[in-house]
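With one protein chain removed, the remaining protein chains of the complex are shown where they sit.
Up next is subunit A:
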Amino acid sequence: MRGRRAETLSATLLLLPFMAAFILFFLLPALQTLYLSLTESSLTRTSEFVGLANYATLIQDPSFWSSLGNTFYFSLLTVIPLTALGLVMALLVDHFAARHAGASAWLQGAFFLPYVLPISVMTLIADWMLQPSSGIVNHLLGMQRAWFSDVRWAMPVVAIATIWWTVGFNMLMFIAGLRNIPREQYEAAALDGARGFAVFRHITWPALMPVTITALVLQLIASLKVFGQTYIMTTGGPFNTTRVTLHYMYETAFTQSDAGYAAAVAMAFMFIVVALGLLQALLLKKRK
């Protein structure tokens, strides 16, 4: 009895710091944002409670919907490639681990390195490489394309830079997943005469399913929350074709100092992200 009480006490104590941080930095700001979205406010001053008026405006706001479309387009370009590429890299690293530990470590380091870069450095590198007249990409392709000003290319280029930048994290998740697969399963499969792709198809792939689902859901949420890359590389241009929802929210709040409306954008967007995340998790779980 005594032991149980001590356990409860220590559990509570251990949970407290997290709960405090959660309430202070997430729950309270979220509730404040919810309230803000029901007012007409400038950056710091709340002037008037307006009920759902901001949401009514939002539904008819073409800028909001186009920014949402851009956000989905970016997610479409990144979520599956990032997950698939992460898996391929993990398989490569794992493949070499059995034969050349050194090569495997080197590969893992090289794949993961871009992930540690701050966004400003990553975007600078991408910007240098893609300069119209001096960038190496145009040099290799023998053209002078202004990638970030090109309506067709601006978003795909941002997506490619993002994939290069963040794929290392997914790779690490898949490596952890691969190392968790019991060796006996492979030995048993080998005894049954399974080789090459069949091993992957019937053992590795099913065993990695939970990791894949987690990676896809996390990646979808991360991609929907894109802001820094497009803000720095394209400033949302050309003519807003790469302006994502968070960027629109930023502009509304800071350039136009319409914090109430920006809060409504934030709430609507949060709702969409949560709904999509849940839907995706449900669908993937069901298939499994």
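Methods note: a residue touches a chain if its C-beta (ideal position, glycine included) is under 8 Å from a C-beta of that chain, and two chains touch if they have at least 3 such contacts; residues count from 1.
As a working rule, contacts and distances are computed from a predicted model.
The chain that is not shown, which UniProt protein name from "histidinol-phosphate transaminase", "ABC transporter substrate-binding protein", "ATP phosphoribosyltransferase" or "Bidirectional hydrogenase complex protein HoxU" does it carry?
In UniProt, the chain that is not shown appears as "ABC transporter substrate-binding protein".
Pick from A:T12, A:S120, A:S149 or A:N180: which residue touches the chain that isn't shown?
With A:T12, A:S120, A:S149 or A:N180 as choices, the missing chain is touched by A:S149.
Which of these, A:S10, A:Q32, A:N180 or A:T235, touches the one chain of the complex that we don't see?
The missing chain is touched by A:T235.
So which of A:P17, A:P62 or A:P118 would be touching the chain we can't see?
A:P62
Can you list where subunit A touches the absent chain?
42-45, 47, 57, 61-63, 132, 146, 148-149, 151, 234-240, 251, 254-258
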